[in-house]
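To start, I am sharing the structure in question, which I have written as C-alpha cells.
Every protein chain but one is kept in place in this view of the complex.
We just call them A, B and C in the order they show up, numbering each chain from 1.
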Amino acid sequence: MYERLRQEVFDACQMLPRTGLAILTWGNVSRVDRKNEVIAIKPSGVPYDMMKPEDIVVCDLQGRVVDGHLRPSSDLPTHVALYAAWPQVEAIVHTHSPWATMLAQAGIDLKPFGTTHADTFYGPVPCTRPLARNEVDGDYELETGRVILETFQERGIAPDQVPAVLVASHGPFAWGHDAKQAVENALVLEQCAWMAVFDRLMDPEVMPVPAYLLDRHYQRKHGEHATYGQR
Amino acid sequence: MYERLRQEVFDACQMLPRTGLAILTWGNVSRVDRKNEVIAIKPSGVPYDMMKPEDIVVCDLQGRVVDGHLRPSSDLPTHVALYAAWPQVEAIVHTHSPWATMLAQAGIDLKPFGTTHADTFYGPVPCTRPLARNEVDGDYELETGRVILETFQERGIAPDQVPAVLVASHGPFAWGHDAKQAVENALVLEQCAWMAVFDRLMDPEVMPVPAYLLDRHYQRKHGEHATYGQR
Amino acid sequence: MYERLRQEVFDACQMLPRTGLAILTWGNVSRVDRKNEVIAIKPSGVPYDMMKPEDIVVCDLQGRVVDGHLRPSSDLPTHVALYAAWPQVEAIVHTHSPWATMLAQAGIDLKPFGTTHADTFYGPVPCTRPLARNEVDGDYELETGRVILETFQERGIAPDQVPAVLVASHGPFAWGHDAKQAVENALVLEQCAWMAVFDRLMDPEVMPVPAYLLDRHYQRKHGEHATYGQR
Partner (left out) sequence: MYERLRQEVFDACQMLPRTGLAILTWGNVSRVDRKNEVIAIKPSGVPYDMMKPEDIVVCDLQGRVVDGHLRPSSDLPTHVALYAAWPQVEAIVHTHSPWATMLAQAGIDLKPFGTTHADTFYGPVPCTRPLARNEVDGDYELETGRVILETFQERGIAPDQVPAVLVASHGPFAWGHDAKQAVENALVLEQCAWMAVFDRLMDPEVMPVPAYLLDRHYQRKHGEHATYGQR
C-alpha cells in the first residue's frame, strides 16, 4: 500500500552517503502523503548500506506509527511540526553535512555570496537561535521544529523560496516537493556553505550579491517566468 | 549530420561530474563549427547522468535552434557572444566548480602563484567587474558575455593565452580548441584556484611568480618553440 | 581457534583505507578477548590491501605473541596498557586521520561544538600533554598508553563516555565495544575534528555547546534511557 512512498524515501536515503551528505546512520529523509495523511520516514539508527525499502516507517500526521516493523527516526517530531505548519512542503531531509554543519555550529547564516546560492535560495539560509534549556530538556525534537518555524516567521521568509535552514549547534534541514528534490536542495546547501566558509575566511567583509542579481537568478529557475530547464 | 559535434559536447559534459567540476544540472559545454556556422550546446536543466548525445542542442551563430528536441542552456547567449568576438575560441565550458567560484564570489583575480598556473595561463585569470543593475535586468546572459569581452579588452589579455575567466559573483568560464581541452582548462583552473585560496590564507602578501618564470613555463607548453609533449 | 577474533580485526582494518582514516600501512586495530586473555592486533607495516585475516597477530595480555607468523603492530604496548587499565574497553583503533591529527599536532582539545560531537562524545576529546624526553627515550609506546590513562584520570573523564583521545604531536586513538564500533568512533572523531578546525578558523572565540544540550544528545544515544536506534 505504501510501496511507492517507501521506495521514494529509500531512494533519497541512498543519495545521502553517495553524495557525501551523511555517513553511518546519520541524517534522515521523510515524505508526506497529504491525501492519505501519512508520513514515510527513515528508521532510527539503521545504516544506509543495510537499509531496505520495507524498513521505511509509515506514521500518521501526528507521528504515530501506522505501518512498519521498525522505530522511526528520533527526529520525526521535527518533521511532523514542519509538515503541519507548511502545506507547501512535501519532503524533508536532515543531514550533518560538514560545511553546512560548521556554519550551524558557529551560529552563522548562510548568506547569498553568489549566483550558485541564488539559483536555489531566494535570500540567506537562516540559522536559528540556540534552544533554551527548558526547550532542550522538554520535547526537544518538537522544539527543534518550533524554532525553525519561529525563525522563518519572525524573519518573514517563505519556506518554498528558501528551502533549507541551519539549526544552531546542530545542522541543516532542507525540503522540497519530493524526497529527491529535498536531497538536491541539501546538496546545493552544502556546496554553497563550502564556498561561503572560504569566502568568509578570505574576506571577513565579503558582501552578499545585490538584490537584483539574487532576483534575476532565482526567477530564472522558479515561478511562471522561469526560463531554465525543459517544459 | 551533427553527430560528431554532439558526441564531442556530450563526452565533454560527462567529464564535468567525473572530475568534480559540476553536480546535478550545473554548468554547460558548447562547441562551435565555424564552417557550418553552428554551435552545439548542452540542453538546459538536464542532469548529466540522464543526458544522451542526441539531447545536445544545435543552434546557429545567433543562438537560434536549428536542430534538436530540447531547449539549449540558458547561458547560450554568453557562448554566442564569445564565439562572435573570438575567432580562435572553438569550445567553451562553464562550471560552478567550488574553488574557482569562491574567488569569483569574492571578486578576486586568480594570480599566477606557481608554475602549475603558468603551464596553462599566461598571466592572471581575471575576475570581471560586477554587472550593473541595468545589465542584470536587461539581456543578462548576453551582458555576461560582454563583460567578459570588456575585461579581456581593457586589460589587454589574449583569450588564447589566458583561456579562462572568473565572472564576478557567478563562476568560471574556460575555453579551448575543442571541448575536451576546454574542460581540461577548467580543471587546471580549479586546481590553481584551490592552491591560490590557501596561499592567500597562509600569506596575504603572497606574490605571483616573476614574469621570466611565467614565460618559461608557458612557452614550454605553447607556441612553436614548445618542448612539452609529443610531436 | 582465533578465527573469529582475527576476522573481526581484519574487517575493521579494511574499513580504515575505505573511509579515508588511513593510507599505506598507517594505523592499527586491536580486539581483546578477556575470557581467553588474548589480544588480536594488526601486524606491523603490512599494507591494508595486501593483508589477509591470518596475518592478524594474537598476543597475550602482556603483549607476547601466542599465535601468528608476523610481528605485531609496534604500537601494541599502548593497546596493552589501555586494556589493562580500562576493563570496559574491548577494541582500540589508532589512525593518523588528517583532521584529528592536525589538532593533535597543535596540542588542542576537540571541544564539543555541536550535536554531532555530543551524539558520541560526552565532553571534549582531550589532547594529552607532550611526552617528556625520558618518556620518549624510554619505553615509548608504553608511555604513550600511560599518558592517555593519566589524561583521563587527571581530568576525570570516563573512557566509555569519551571513547577517543588525541595524543599530542602524534594522532588519535579511539575505542569501543568491538572493533567496528572503535573504527566508527574514529570516523566520528574525524568528522568532528574537520568541523572544529573550520569553526576555530572562522571564529577563534567559538564556544562549546551548553552542558544541557550535550547531555540531551548523548543520553538520546547512550544508557538505559536511550531513544535512538532499534531495540
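Heads up, the rule we're going with is that a residue touches a chain if its C-beta (ideal position, glycine included) is under 8 Å from a C-beta of that chain, and two chains touch if they have at least 3 such contacts.
Since the model is a prediction, treat every value here as computed from it, not as a measurement.
Asker: Which of the displayed chains are touched by the chain that has been omitted?
Answerer: B, C
Asker: Consider the whole complex, including the chain that is not shown, and state which of C:P98, C:P210 or C:G229 touches that chain.
Answerer: C:P98
Asker: Can you work out which residue in B:D11, B:E54, B:D67 or B:D199 touches the chain that's missing from view?
Answerer: Touching the chain that is not displayed is residue B:D199.
Asker: List every residue of chain C that touches the chain not included in the displayed model.
Answerer: On the side of chain C, residues 23-26, 43-46, 70-71, 74, 96, 98-99, 101-102, 104-106, 108, 130-131, 133, 136-137, 140, 169-171, 197, 200-201 touch the unshown chain.
Asker: May I ask you to list the residues on chain B that touch the chain which is not drawn?
Answerer: The missing chain touches chain B at positions 19, 113-116, 184, 187-188, 191, 194-195, 198-199, 201-203, 206, 209-210, 212-213, 216, 220, 227-231.
Please note the rule applied: only the chains that are shown with their structure count from here on.
Asker: Building nodes from the protein chains and edges from chain pairs that touch, which of line, ring, star, complete or other describes the result?
Answerer: The chain contacts form an open line.
Asker: Would you mind checking which chain's mean C-alpha position lies nearest the centre of all protein C-alpha atoms?
Answerer: Located nearest the centre of all protein C-alpha atoms is chain A.
Asker: If a residue has to touch 2 or more other chains to count, which residues of chain C qualify?
Answerer: Residue numbers touching two or more other chains: none in chain C.
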